[in-house]
Structures are given as structure tokens and as C-alpha cells.
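Note that this is a trimmed complex: some chains were dropped, and none of the rest were shifted.
The chains carry the letters A and B, assigned in the order they are written, with residues numbered from 1 in each.
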Amino acid sequence: MEFNSGRVFLFRVPEGEELVTFITKFAEEKGIKAAVVSAIGSLKSPRIGYFDEERGEYKIIKLEGTYELVSLMGNISLKEGGPFAHLHAALGDSEGRLYGGHLFEGEVFVAEVFVQELIGEPLERKPRKNGLSLWDAITRRTPGNLSLQPSP
Amino acid sequence: MEFNSGRVFLFRVPEGEELVTFITKFAEEKGIKAAVVSAIGSLKSPRIGYFDEERGEYKIIKLEGTYELVSLMGNISLKEGGPFAHLHAALGDSEGRLYGGHLFEGEVFVAEVFVQELIGEPLERKPRKNGLSLWDAITRRTPGNLSLQPSP
């Protein structure tokens, strides 16, 4: 939960790459186990998700065409032993209207990505009853004390 | 205005917590006086604000249901002696449409929060004539010189 700052990267992803895959492979190749990630740019045919609690799964929303990547925000942590990128995106159409959600994929037209590596205890996603893979939450057991505690 | 980087935290807030309160209490318990904050996740019944300059107060917008927390961005600084979280949020509905503004409250379904502590001179919010509590602004008194100056 508390980390030391590791390496920092700022780079452009080549046109045509799938952004989520590229960031994941970047983490693998650099040996990044935890990080925060942000980016701006422009994506084609992004596929975003809205998590439907009742069904316990994502509803997929496919956007057609090219969108300004107004914000990409998220993190990298471990899932099933390897780095996993959890990313949310806000996407602007040609009229300036914004759409967004969990980013499943998007073809890069332009992507300028910032990665701040975090060094510390392993931060792992584990499957939860609600259908999501999540880290253990921190909880307040006593006033003035925030500690790590497994959750259902 | 210039700070040293302090501690860094990346953590999941437990389901059911009110997000703004939780981040504020986290800062109190950790002794954080200044920080930048970002997060992604999913919030229930978020209450956002649009600042109405003429009235000098926020118009409150209540969103019903569960929204993807596409971006949470903001900072922690001092207000009336304690840490105060100023947070703006972009929220996505089940069709991928985005809504947002100043985040007053939201019940956490999922929240993955990054906090970068900043160490330096106290950064304090003070009530201003326009109805907002703001830090002193930096101003350019002379070309090439940005310095701190109290504002009305």
C-alpha cells in the first residue's frame, strides 16, 4: 500500500498498436510489477466497458471511428503472476462530446504514455465474489488506523 | 509552490465507504498535508457540483445509480488546519456517456486510489470573495519571475 517511487517513463506508442496490450507488454519487458499510468492521444475503434453489478460482468460498448483520448488513467499490478493494466479512458468525438469507461482496447493513432513505477510489496488482483479481480482493500479497523485486510 | 516528493500510496478503498471522506481521513491518519490524488473505479449515487459564479455557490447535481469512475483527479492541502481533499470526477453511465464536475460525495463500489505526498511550505486554502476557498495564486510580477502573491 505504501511504495517507493521507481523508474519513470514517458514515451509515444507507435501508430497501429493496440494500447492496452502495448502497455502490458511494456510492463512485462521492463519488469514493472506496480505502477500508475496516464496518457493522452487519439484512439481508433475503442472498446469500453461498464460493469453491470447484477450480472457480475462488463457490458461492452463499441465506439466507431477516431476519438481524442482526453484522459487515460489507471495502474499496473499483478494478476496471475504477471503485470496487468487496469485503465479507464475518456474519449472525445468530433463534436467534443465525451464517452468513457473501462478501456478494453483501442487502436493507437497517437498515445503519449506516462508510467511511474512503484516498488514495494506485491500488489495482487484476486477474483472476488462480485465478478471483479481486485486487490485486498485497506480498512479502518480502529479510528486512526488504516490497515490491509482481505475482503470477500 | 515547489515541493519535495514524499510518500506514495496506491490502495483500494473498501466497498461502501464514501470516497471523499475516506480520502480525507486517510490523509489525517497518515499526517499528509499536501498531495496530488488520482483514482479510477466505480461509484454509486455520486453527487457532483458545478460552481455558479453569479450565486457564488455550487449547483449540486445528483446522479442516480452506478457510474464508472473514469477519472478522479485532485489534491490535498490544508483548510482550517486540517487536510482537505479537492477532487474532480468524470463518471460514465451504462451507455458510456460521461458526466462530471466537483466531487462532493460518492459511495465506493470500487476505488483504486493513488496518493503522491508533497513535502514543503504549508499550502492553505483561504476563503475568497468569489465564494471559493483557494490557495494564494502565483503571479508574474515581472517577465521571467513567477512569485507567490495573495489574491482577493
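We adopt the following convention: a residue touches a chain if its C-beta (ideal position, glycine included) is under 8 Å from a C-beta of that chain, and two chains touch if they have at least 3 such contacts.
Since this is a predicted model, take the numbers as computed values, not measurements.
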{"item": "Subunit count for the whole complex, all chains sharing one sequence, 2 displayed", "value": "3"}
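Everything below uses one rule, namely that only the chains that are shown with their structure count from here on.
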{"item": "Distance from chain B to chain A - Cα centre to Cα centre, in angstrom", "value": "20"}
{"item": "List of chain B residues in touch with chain A within their complex", "value": "5, 7-15, 25-26, 29-30, 38-40, 42, 66, 68-71, 73, 90, 92-98, 109-110, 112, 114"}
{"item": "Complex interface listing, chain A residues touching chain B", "value": "1-5, 34, 36, 38, 48-53, 59, 61, 63, 71, 73-75, 77, 86-90, 98-102, 118, 123, 132, 134-140, 144-146, 151"}
